[in-house]
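Certain chains of the assembly are absent from this excerpt, and the rest are unmoved.
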Amino acid sequence: MKKLLLDVDTGIDDAIGIILAAKRADVVGITTVNGNTSLDYATANTLKVLNLIGRTDIPVVRGADRPLLREPHFEVSVHGNDGIGGALKEMDAGEPASGFAPDFIIEMAQKHERELTLVLTAPLTNMALAIRKEPRLRDWVKEVVIMGGAVRVPGNITPTAEYNMYIDPEAAKIVLQSGLPITLVGLDVTEQTLLTDVEIGRMQGSPEGEFVKDSTGQYMKRYKEITGIHACAMHDPLAVGVALDRSFVRTGRLHVDVETNSDLCDGQTVADFSNWTGKQPNLDVCLEADSGRFIEYLVETMKM
Amino acid sequence: MKKLLLDVDTGIDDAIGIILAAKRADVVGITTVNGNTSLDYATANTLKVLNLIGRTDIPVVRGADRPLLREPHFEVSVHGNDGIGGALKEMDAGEPASGFAPDFIIEMAQKHERELTLVLTAPLTNMALAIRKEPRLRDWVKEVVIMGGAVRVPGNITPTAEYNMYIDPEAAKIVLQSGLPITLVGLDVTEQTLLTDVEIGRMQGSPEGEFVKDSTGQYMKRYKEITGIHACAMHDPLAVGVALDRSFVRTGRLHVDVETNSDLCDGQTVADFSNWTGKQPNLDVCLEADSGRFIEYLVETMKM
Amino acid sequence: MKKLLLDVDTGIDDAIGIILAAKRADVVGITTVNGNTSLDYATANTLKVLNLIGRTDIPVVRGADRPLLREPHFEVSVHGNDGIGGALKEMDAGEPASGFAPDFIIEMAQKHERELTLVLTAPLTNMALAIRKEPRLRDWVKEVVIMGGAVRVPGNITPTAEYNMYIDPEAAKIVLQSGLPITLVGLDVTEQTLLTDVEIGRMQGSPEGEFVKDSTGQYMKRYKEITGIHACAMHDPLAVGVALDRSFVRTGRLHVDVETNSDLCDGQTVADFSNWTGKQPNLDVCLEADSGRFIEYLVETMKM
């Protein structure tokens, strides 16, 4: 079984990603960060999801309560006040483990040297802090899979920026320029990877299925307003999927940088397809996904 | 016949656009500007092309010899030292008309009130200066067609910027925010509109055809190095085509702004497809082109 | 007598500068621009001031009605709605001469080659447009004196920016980098050059003196709120004074650039006193003024 560490801002699709990872991999821990929702909500939601699936053995460690330089920015209209659309209200959250997420990431990376895949499905603040603390992460980590960015499609919070990149672009810049072996799972592929009522129907009968139904209601409504499609993009679960099985996507090796100094383009992931910059590629960027197969895999997993 | 005024930095594809316009429209004048090549070369090339086709009656007026704020930047590898790949070396250039391009644009716009279409196939310095001098241009000009930008495809000088926008992004910002009725003919459609050896072969037998063959040699070679295709994108001629017959393209009405403050994204035309910014649309942006029909039209015209 | 052309956004202190120039020099014309007040008010105020002093023979030519890239920004609390604190309400304005200020600047510079001093006491939009139209200005103009900037003292509209530079920093950049022989008369010296009730009292008995009293009332009140001193800084008159007699100031030759890309520092004039940048000096910057002598000279002139 693959060893994964998840960094999340749970978040509806983080939650589904957590369930997927917990059922299909050896999750050595989950770190939380400010993002879709506050650090407190993200942490409580993560603990509740683990309680729901009976996996309170997985340690949850709190991280940064705000971006490196910028103010937090919540998208209440998408994820609800609590980040998971009001689901799991009655569920007991319990307490997180002690410690600080970046320290925990470093500790696990050293402990599971060259065996650990980090799956980052939130603003990259924790990972940036870990990189600045421990340059040897580059040697210790097997792979980093990031849900974030958009290289050939528009953004989902500004015309050019994806949410995780936009919230903490300075952190993103640190991570993308770190020399770590990174795969970027951006909107180019995640927006093609849709969960609809049909698949949600097929999941019913299990607590996981009910949670997916409860939590995605508002999200799908808002998504329909923007895109016209009543569905729920599996952004974060696809990143977990790529960590589990690379064959779900086709990637290109590209130089990618993040804009941090522009009113118009902050958080944009600028990919250099024609090598205009002359810079070396630094990322594997997902360009296509076998979305149908992944969604099938996700539905099957939720029924496991 | 439509009345056109062309603003050019001739330039191989500007030259082809000039020939197309001269044969199909009432060209009231041509203004020149620094861009692909220096103002001096751009002016001489324009005069030579008009001499080639026996249309020295069309006045040519010089404009800005550099961008508003930035230094000139020539792409010698694409257009050659002289801007037209060494063609028309022996042709007599003659003298331009007196005056300054922005003044001439204003004069013609007032003279042909609501009848004149401006076709801008170069950095937008002249037009920006004209707008700042005469706010009433907005009432006088019928339509502005701009070759420039890239809204869903990468740039052709940086990862995100098209050449004309990149050279003078401040001028582009002034023009795009001017309230004038603008159609943007960007790389999204011009890069699909390719002239190959087959069409160039069909043009032979006329001086125009020979000029196209002579001038495009180096351009096609360089284009092949970048894209793998031995062809010549008809950037500027397509803009003339759109001015002559709007049905060559399908457009969308969008808010578009130009980045001017970023090392990474300067000159990028940021189109807001999902109205994330909440701003009113300001441009008709070409999203698709009937390239085959246009190329056929171009070939036929060159044989006229 | 020195030949001067003034570029103004009249404005209380522009008005006093105009009177000073008209009495002490051969003023070949005055151009107006958007700044402290709108182009319309600036033009009407200028015409009224000339009417007041019986100099309607001096041509007034309208220029840019807004900055190159930015929106206009008026400081009503300083200069009043009309720019001159409600003075000259009943005075007849008459009509400006035809033409566009940048064209007129070029025409006069060519006509009075190497004899003409330009005194610019407003945002530099007109001058920037003139420079981009006619590169030979560099050879034609004798000297340019600019009221603007602050090199060792804080700004007067943001912590670091002086008003004229802040309103159109892109224009300022064009002018300061133009290679023209420029003397910068900034807040370092103009804020030391104060007119108080004592001097205003000494001016009474002439229409000019009454105008100074009427127009400066609100200005002095506002100035006292900010600085605690009931006085009126002679920003623009000092620039005229420097054009008339260089010995009013001590200057240093420095490299100065203007910030245009920063939320915090836009419009700041960055002077390189220790040559950290390694760049050649481009300006004579006023570092000290013989303010007492200039104020005396001003009072005497107003009584002439």
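Letters A, B and C mark the chains in the order given here, with residues in each chain numbered from 1 onward.
Following the convention adopted for this analysis, a residue touches a chain if its C-beta (ideal position, glycine included) is under 8 Å from a C-beta of that chain, and two chains touch if they have at least 3 such contacts.
Since this is a predicted model, take the numbers as computed values, not measurements.
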Item to check | Homomeric assembly size (copies in this file), of which only 3 appear in place | outcome: 4
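Operating definition for what follows: only the chains that are shown with their structure count from here on.
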Checklist entry - Taking touching chains as linked, do they make an open path (line), a single closed cycle (ring), a hub with spokes (star), an all-linked set (complete), or other? => result line
Checklist entry - chain B to chain C: how many Å between their CA centres? => result 40
Next on the checklist: Based only on mean CA positions, could you tell me how far chain A sits from chain C in angstrom?
Outcome noted: 56
Checklist entry - So, what's the distance in Å between the C-alpha centres of chain B and chain A? => result 43
Checklist entry - Any idea which chain B residues touch chain A in the complex? => result 152, 154-155, 157-160, 226, 257, 259, 261-265, 268, 270-274, 276-277
Next on the checklist: With touch defined as at the start, can you tell me which chain C residues reach chain B in the complex?
Outcome noted: 64-66, 68-69, 100, 102-103, 125, 129, 132-133, 135, 170, 173-174, 260-261
